[in-house]
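The structure that follows is given in the form of structure tokens.
Each chain you see keeps its place in the complex, though not every chain is here.
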Amino acid sequence: MVGNVFGRAFRVMTCGESYGGALLIICEGVPAGMELSENDIQPELDRRRPGQTEFDSPRQEKDQIQIVAGVQEGKTTGAPVGLLMFNVDTQMKHIDEYRSYKDVPRPGHAEITYFMKYGKWTDWVGAGRASGRETAARVAAGALAKKILAREGIEVIGYVSEIHGIASKASGLTVEQVRANIEKTPLRCPDLEAAQKMIDDTLQVKDDGDTVGGVVECRALGVPPGVGEPVFDKLSARIAYGIMSIPSVKGIEVGDGFESAKRLGTEDNDHIYFDDNKKLRFRTNHSGGILGGISNGDDIIVRCAVKPTSTVSVDQPSVNMQSMENVILSPITRRDPTICGRIVPVVEAMVRLAILDLLMVNRGYQAVARNDNPWLDHLAPRPADVWSPPQD
Amino acid sequence: MVGNVFGRAFRVMTCGESYGGALLIICEGVPAGMELSENDIQPELDRRRPGQTEFDSPRQEKDQIQIVAGVQEGKTTGAPVGLLMFNVDTQMKHIDEYRSYKDVPRPGHAEITYFMKYGKWTDWVGAGRASGRETAARVAAGALAKKILAREGIEVIGYVSEIHGIASKASGLTVEQVRANIEKTPLRCPDLEAAQKMIDDTLQVKDDGDTVGGVVECRALGVPPGVGEPVFDKLSARIAYGIMSIPSVKGIEVGDGFESAKRLGTEDNDHIYFDDNKKLRFRTNHSGGILGGISNGDDIIVRCAVKPTSTVSVDQPSVNMQSMENVILSPITRRDPTICGRIVPVVEAMVRLAILDLLMVNRGYQAVARNDNPWLDHLAPRPADVWSPPQD
Amino acid sequence: MVGNVFGRAFRVMTCGESYGGALLIICEGVPAGMELSENDIQPELDRRRPGQTEFDSPRQEKDQIQIVAGVQEGKTTGAPVGLLMFNVDTQMKHIDEYRSYKDVPRPGHAEITYFMKYGKWTDWVGAGRASGRETAARVAAGALAKKILAREGIEVIGYVSEIHGIASKASGLTVEQVRANIEKTPLRCPDLEAAQKMIDDTLQVKDDGDTVGGVVECRALGVPPGVGEPVFDKLSARIAYGIMSIPSVKGIEVGDGFESAKRLGTEDNDHIYFDDNKKLRFRTNHSGGILGGISNGDDIIVRCAVKPTSTVSVDQPSVNMQSMENVILSPITRRDPTICGRIVPVVEAMVRLAILDLLMVNRGYQAVARNDNPWLDHLAPRPADVWSPPQD
């Protein structure tokens, strides 16, 4: 298994399984001299933690983070930050419980492909690295990115916009409205009326032993123009890469996405204008703040499709990989009826990691290019001052 | 500008602009001893080439490819393959024509963000590297990948499934039907009835000076189980990364994608079974052949949203970046009413590059792991023999 | 600070400082199904650990390693292996002791450049990440690589061949002789007569408050032909990259290195011949087992220059970075009179990491290339059988 590293400039590597001893997270590219403590990271982890509502798996994990490297007297030193999170529930406790299931993969789950790839050596205790537990490491790294991005005036905020086909007006809310409502319900849909419908529906589905999927939307505010590399490393491509690497995500769109595909050019083009202060602005934001893979100073808007949790509490046909026979898999009780609410901080984390990484790449480029480039020189100290994003 | 490299094991780097001297493409990871000539690459480029139908920009480029490195007496040597494609139309011819436009960016186009990023030094002749011309390099590299994948029994085929909201039955066609119909119309929709509606609509839109977007679907057949790395480098994530890096693509989904988000778990899970020959199969393919980021042996299915071409032939409000004034941008006549047909080979190319790259990564892992892993040893010589994909 | 990752296929990331909370090490590319326990790693760490002989810093650290990810029931799962090593001595205990020194950098030490780079935020407690303590993480990762390489029949062995200008006959010893003698003295010079001279000299130097440098030689046995990528990623280049990244190493040579520069071509060329069993062999090994950056099946031989420890116990002129004045730095008592013995396992570790990484890259290439390449097919199952290395 390779591919446990994300990023070029702000680079993260993680390891750890569902019931292994611990998750480790190493982040490099952290600026020196920034205040950093566990209190910057724990709140984000707490948002993702299971066992808190009736929509989560009942597993109890404290997800307590420790900073073990890169900080001295409360400030970052420039060295890579090392994060450590012990599992409370570990293999030892569960290995016999899981041993009985290990030869019968859950339909829709990654167990079967892990088995195909790693053979009998695959980690079968709670799905190992295919478990949602892996995403806690992403959230921890993302919390660190959040702190750095805040210094640049960049805020990333995600929320549920749809569950099981129940739409909401979340996309139309202002950031202030989203901020105010987002944590009011466990499903993290800021349109509270829709949120109630989603809750009712999901509880009903839960009672039936089933699960539901949904759509998570995410906005990044304050991203200066110029972030994203024009060809393969477009901002949109790197965000898509990050989000599509989250377990259960099956689709991603930027701006109006699949809606744009139905339109005329004249309907989809965002008109450009100078406002009264000679700041460059866009009349609309169909593009989701990204043109040609580069941020245009407007809000970055992305949306992703989350499939229903594959683990359900009803009988399902499956196979026994040992006996090579078709069998019936019994209902599994320990599960999330939906992961939509809990996945919100994970989506935010990946958006932050992708943006911060490309922001650092761009800063490096600008710093070298500025050398004899007066136009950029004028632009660079605070690009947003010149090309300020629309503030609708 | 960085990010002109794609891949880890099969790695591609490209350069070249709309009206620069040439496109260069270097591909490493090419196996030695494979027959390779320009005839393997030219046909794919010809599929993408403009100026061939009433739906393309009228620009005339031969897109003639030359292999200048990595081949000896008609066979690859293992060295990186170097590809060279001169532009016929170059800066010299067009620089004055474009000079008049250079300060007024086209709405919806990347010109404005390139300007924000590179300042007055941005390449303004035909949009430089933001031009669709850059995608010819992807197609050339993809044609090389196609040849290698064919040796592994892997085929990638793309087609248009929707234009301007006109749906088709393309997704429901067999591969044989798709193959038979795909090149019958310039819009490359294999549902010929729908294709005719799309053609009529697009010609009407073209007459109005406008453009349309659409959806391109792509299938990869014969991908063995085990391709894709479980965490950040999921097969789905790397395909999304590649496809979202194509100009004009605003969304991507794998398998049922955003439809899955509306479903119950019991509706979305693909049931697993052994067929009469004890081969592992899946009853349905909602997952698009990828579970936990790893191929399951079933068809890989992806779909992407292509926005309407931003260059339209009607008056549009814009700005003059030199005078800092709001202006009206005059209609531009040289343009594609839709790029959906021409983008098909580009989408195929990126899917091929992503799959080949991860296939090589997986082979490397297996080769080392096999050392004392009899189960994998049994599996590895031809995984498909043991875990054969469903053949519906 | 970036650059905390080493490798492409077998990839390692580390973090942790001299007196931080812990060192974390994540390794990916580990094959599944391999037995692995702390007992595979601890012995290598114990070889590097300080406080054991009169040649080491008296610091007491247990360097106790814990495997916290990637292993299940004693076998690797294919997931990245996570290693954790808590510091016993931590910042808390030493911060006041070091505070008094922090503004006066030690000549020859990295403190001054860290300060130039990270400013006042640099980690000044025991030199932070510039401390030799960082190398414990390399040794831990290298121990894992050792276990994997052993399955491939590859052994890496290092030893001291010179200290403070005192030469030895170590290079001329057989591997068996080296193995037998290497751990007999704390300076790890297998020529025991020379070792005794080195010990006597170093103890004398220690009494004078001074330190000494030396040369470490390292052999890799059993590397099959074909490892190393011909242009930038030559086996020699990647080994040099790895070794030169070890603190205090100022030079590296492969084979006869700088001696070769004094020779005629006819003196330096290693003649090739088939032995009686039609196995390909080389009469001499001036090349150090690498030609054109690719292993030739012969022993890989490298040698590196280790400068004397910069921390000495005599008065030295320096500066106070706070007061901006020239000052005298007082003798420092806690130090290694030479690190040559302790650096041996670190050099071995980097050689192993470089070789394993390129071995995996080569296996991936071969696995894909074999597809229609009968010559390679014949070669690949066990290259050493066909092109066996000389066994003199």
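Per-chain numbering from 1; labels A, B and C assigned in written order.
In this text, a contact is a pair of C-beta atoms (placed from the backbone, for glycine too) under 8 Å apart; a residue touches a chain by one contact, two chains touch by 3 or more.
This structure is a prediction, so every number in the text was calculated from the model and none was measured.
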item	value
Complete-assembly copy number [criterion: all chains share one sequence; 3 shown]	4
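Convention: only the chains that are shown with their structure count from here on.
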item	value
Reference chain C; chain at largest CA-centroid distance	B
Type of chain B:chain C copy interface by residue overlap (half), same or different	same
Whole-Å gap separating chain A and chain C, where each centre is the average of the chain's CA atoms	38
Cα-centroid distance, chain A relative to chain B, in whole angstrom	25
Distance from chain C to chain B - Cα centre to Cα centre, in angstrom	44
Per-residue multi-chain contacts in chain A, two or more chains	1-5, 14, 117-121, 129
Chain C-facing residues of chain B, complex	8-9, 29, 31-34, 78-79, 148, 151-152, 230, 359-361, 363-369, 371-373, 375-376
Of all residues in chain C, those that touch chain A in their complex	1-5, 9, 11, 13-17, 20-24, 26, 28-30, 32-33, 66-73, 75-82, 84, 86, 91, 95, 117-125, 128-129
Of chain A, residues touching chain B in the complex	1-6, 14, 105-114, 116-121, 129-130, 134, 162, 164-165, 205, 210-215, 225-226, 228-234, 236-245, 247, 249-258, 260-274, 278, 280, 283, 286-288, 290-297, 305-312, 314, 316-319, 324-326, 361-362, 365, 373, 375-376, 379, 383, 387
